[in-house]
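The complex is shown incomplete by one protein chain, all other protein chains being positioned as in the whole.
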Amino acid sequence: MNDVLLSLTPALPLVLGITSLFMRNACSLLLAPVFAFVVAVLVPVGASLELPWLLLGSYWQLDQTAKMFLLFSSLIWIIATLYMIREKPAHPSPQIYRCLFMLAMAGNFLLILAADMVSFYLGFAMMGLTAYGLILKPSQHARRAARVYLGFTVVGELALFAGMIILFNAVGSIQFADLVEQTFPGLAVALILLGFGIKLALPGLHPWLPLTYTAAPVITVAVLSGPMMKAGLLGWMRFLAPAAEDGMQIWGEVLLWLGALGVFWGFVLAMMQREAKAVLAYSSVSKMGFVSFLFGYALVYPAQKELILAALTLFAMHHLLLKPMLFLGLADYRQRGFNRLKLIGIIFLSLSMVAVPFSGGATVKIELAEATAKGLTAFFVMAGLASALMMMHFLYLVKHETVKPVRQVSQQTFDHTVIWWLLLPVAWWGPFMPYETGFDLKSLIILFVALTIYALLKRWFTTTVKPSPWTQPGDLYHLVQPLRFTWPVYLRSRIKRPPFFSRPFYLSASQQDDSGISLISKGLLWLILLALLIIAMLSAGVG
Amino acid sequence: MDIFGTLPLWILLSSLLPGLIIFLLKEESIRMRTTLNLFGAVTKIGLIGLMIWGVFHEKTIEVRWEMAPGMEMVLHADALSVLFVSLSAILWLVTTIYAIGYLEGTPHRSRFFGFFSLCVTATVGLALAGNLFTFVIFYELLTLATYPLVAHKGSPKAVRGARIYLAYTMAGGILLLIGAVWLRTIAGPLDFVEGGVLAEMSHLDPWALRWIFLLLIVGLGVKAALVPLHGWLPQAMVAPAPVSALLHAVAVVKAGAFGIVRVVYDVFGVEFASSLNLLPFLGAVAAITIIYGSIKALSQDHLKRRLAYSTVSQVSYIALGTAIVGPLATIGGVVHLVHQGVMKITLFFAAGNYAEKYNVHCVSEMDGIGKVMPATTLSFSIAALGMIGIPPVAGFVSKWYIGVGALEAGQGFWVIPVLLISSLLNAAYFLPILYRAWFKPAKAEWLEEYKKSGHKEMKATLVWPPVITATIAIIIGLFAAAPFSPLEWAQLIASREYRQ
């Protein structure tokens, strides 16, 4: 029974996605994420499924991590699917959009369940590549964003592929279970870090993220910022976390530095944005920097690895729920005439993001602090401050940004508003039950400090800082863009005709009949031949 | 049980006889021709099924005919030939269906299908060839049978393309012949043996063997389109779509690649070839070809030319896998023989459909074509993604095995970058096509026509073949580990090649 449930989880969205190409009514699509949710709830931890004939021999398992990821990802997929059904996505072809959306979902569920590298890679690639199609909408910005996204994704896939085969060659198995306590080749680690680092928008690998989040349809952004992005973290946890400690420390330190840089970079750029969506995007960069930092920390201190990773999962789940809800809420707020109630919801969610007491965010912070044995207090405080400032900037822009309300596109707005509100408490408490939430005085203090700072510097953030290529969403991209590579002329298409074949060269001159040679020369020729033959014959007598 | 004694002959005849009869048919007798074609194709598949059973149970399936003293024509079935034979037979069936639809109402169809059957006969003979002598015979016959197909349209361009094709392949054929004669003269009649035979002949001059290897590889490399011997391939794309499809997927290009596999594994033996330091040479040529083909493909606007350069690049994966010593790389190279065929034929079917329906020949004209030809474009997309190496399409499996094989053999430091660069370039020349086809707005008249025809894309004989082959491409990738999949079969081959 569990076998069937597990195998249907990715199969259902796949089948529905393909059939959706031929269907008018899209309501049945909702079945897939709901089914995944039910599976996540009902199927016990440890259920596994062996499919030796699939790919290079597949093994799927619902372990604790997978269960968490599946549970919360499916929630976001449910609400996103609902939005998609109700609201015609701003996309050149809604049918293609629906199909790709479902395929991305299938990929996401597959990688969550995967317990071997190849299945994971399959899911990851399916998800990553179909998202390209989800980003496209008929605008210059979106096309550019999609292109950049695709470039990064393809490089990421390839890096991952190379890392994977190097790892396989060293370990001799594709199952994650066999990676435990193995020594990994450094190159494999580097390539896998790179492969998933792109999805997690490590600093330097992040330009696709702000570009995409500001340009893509909101439904796409919701799933991108939630389930898809966290797949990168899951990748690291699956591939790298089991490794033996020797040799991993150095990579842990690299991640520590990169993560810290990401937190800072995301924060600075977020504060320079003039668009609420862009602030959310850079906040994601910052948050994922935070995630990378902690993952690096876990690698550096293997003793605490288990605890940190558990807490990190909780953090990721929290963010996985909040970000899409913020994006969806923001879009609703804009599109449906600046509904006051919705704004309150958004503020409410933002508060959880900055970890006010009794929110999921606060509980996560406490868990993390405990897992790291309170060794990172200073970093947490700084990160919390950054987070709070970003949220304030976001809320300020939500309120003050001059955006024209978009005319209502869809009549039936009721049900997805309801589901948004229903999900709101879930997102607020994050991966915790309400009674589990903790109280952390520190975060309140941080919040007040941030409020003060923002109040003082508000003018500077919102008007003094002039927009520049540096600060546009997609920062690095705009710097590199002028250097864009173009093909040298000699590689461009042209029909080359090899001169040898262009015209039968042997026909160029008119043919002379050999019989045209004069009779005398013929005779001479023959006499010479005769003489030669005789000489050759007689040469034996000489010798 | 005696059937196994003549089975290879029947397999040849199952396409030869229909071909010969078709030549005699009148242009108008469509039903008769179609029946013959399909009957031949289905019979062949049935016979091959029997053969697979026989080879799996290690039965001796062999036909011998002495053509001159000590020179025997040997048709022999082993695991490798069965793989290639099945590929040809299945793709022949699909291509025949496609060609019936594609050529409907055009002149000279009897001639076309006649040569088409001969072409498959030659390919199958090549696959079943049991020694180098027989291989050379069918190799040349293949050239002969494909020439009229390339020139089929009869336009000056087609004739020119065919001429170039011929010039290259004839030159290659001569070199192959010289190499084969030389080897036959110094080493006697060498039947293909799994694991190679030359290693035991220690009296042979290693330098002579190196020269022979060079001659053979250059001779085969012309058909396999190794750089710099690839020049004919982009020219030969003037052929009708079914021909291009068959040419790129099974018949010609693959024959060259198959020959390289045969020579390296079953004549020289991979370990012996490696001990003569021959394989780095082959590997380097393959690597250069892979990269060069991809770079050239990037800049082609003509769809079929782009695909042609893509073939140049992709087929060399087979040579690359062959050039690396080790069972995993062997599996990768051999299985790519099948995988590339299935994917490439899909791409060419689709390209043919575009040209046929809306007269679209160039990538730049493909805007929005996915909306009016969804099934075709979906097939195209699947195959293109497979070429890049995206799972679960088959291409991923080949790349995985070649990569892992290279690492296993300690060659990863150059093979992996080649694989990565090539995949990146593949993505760079395929993905923009997909973008155009799916996401750019389609021409208004196309949409109108599509709507008018009641959302019917094209006739079934043209739509189904790419859909079928694309499905096969997914199935053999997704169920790669299932019994009797190409991968499993390649593993069987590798285990037999490395048995010693």
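Points to keep in mind about this one:
Order as written gives the chain letters A and B; numbering starts at 1 within each chain.
The rule we apply is simple: a residue touches a chain if its C-beta (ideal position, glycine included) is under 8 Å from a C-beta of that chain, and two chains touch if they have at least 3 such contacts.
To be clear about the criterion, contacts and distances are computed from a predicted model.
The chain that is not shown carries the UniProt protein name "Hydrogenase-4 component B / Formate hydrogenlyase subunit 3", picked from "Transport permease protein", "Hydrogenase-4 component B / Formate hydrogenlyase subunit 3", "Nucleoside ABC transporter membrane protein" or "Allophanate hydrolase subunit 1".
From the set B:Arg163, B:Arg210 or B:His361, the residue in touch with the chain omitted from the display is B:Arg163, counting the whole complex. Contact with the omitted chain, checked across B:Ile21, B:Val181 or B:Ala199, is made by B:Val181.
Across the interface with the omitted chain, subunit B contributes residues 23, 65-69, 71, 73, 107-108, 111, 133, 136-138, 140-141, 143-144, 147-148, 151-152, 154-156, 159, 162-163, 166-167, 170-171, 173-175, 177-178, 181-182, 184-186. Where subunit A meets the omitted chain, the residues involved are 504, 506-507, 509-511, 513-515, 517, 522, 525-526, 529-530, 532-534, 536-541.
Keep this in mind: only the chains that are shown with their structure count from here on.
In whole angstrom, the spacing between the mean C-alpha positions of subunit A and subunit B is 36.
By the touch criterion stated above, subunit B contacts subunit A in their complex at residues 160, 163-164, 167, 231, 295-296, 298-302, 305, 370-371, 374, 385, 388-392, 397, 399-400, 403-404, 407-408, 412, 416, 419-420, 423-424, 427, 431, 435, 438-441, 477-483, 487. By the touch rule above, subunit A contacts subunit B in their complex via residues 21, 52-58, 92-93, 96, 118, 121-122, 125-126, 129, 133, 136, 138, 146, 150, 154-155, 157-159, 161-162, 165-166, 168-169, 487, 491-493, 498, 501.
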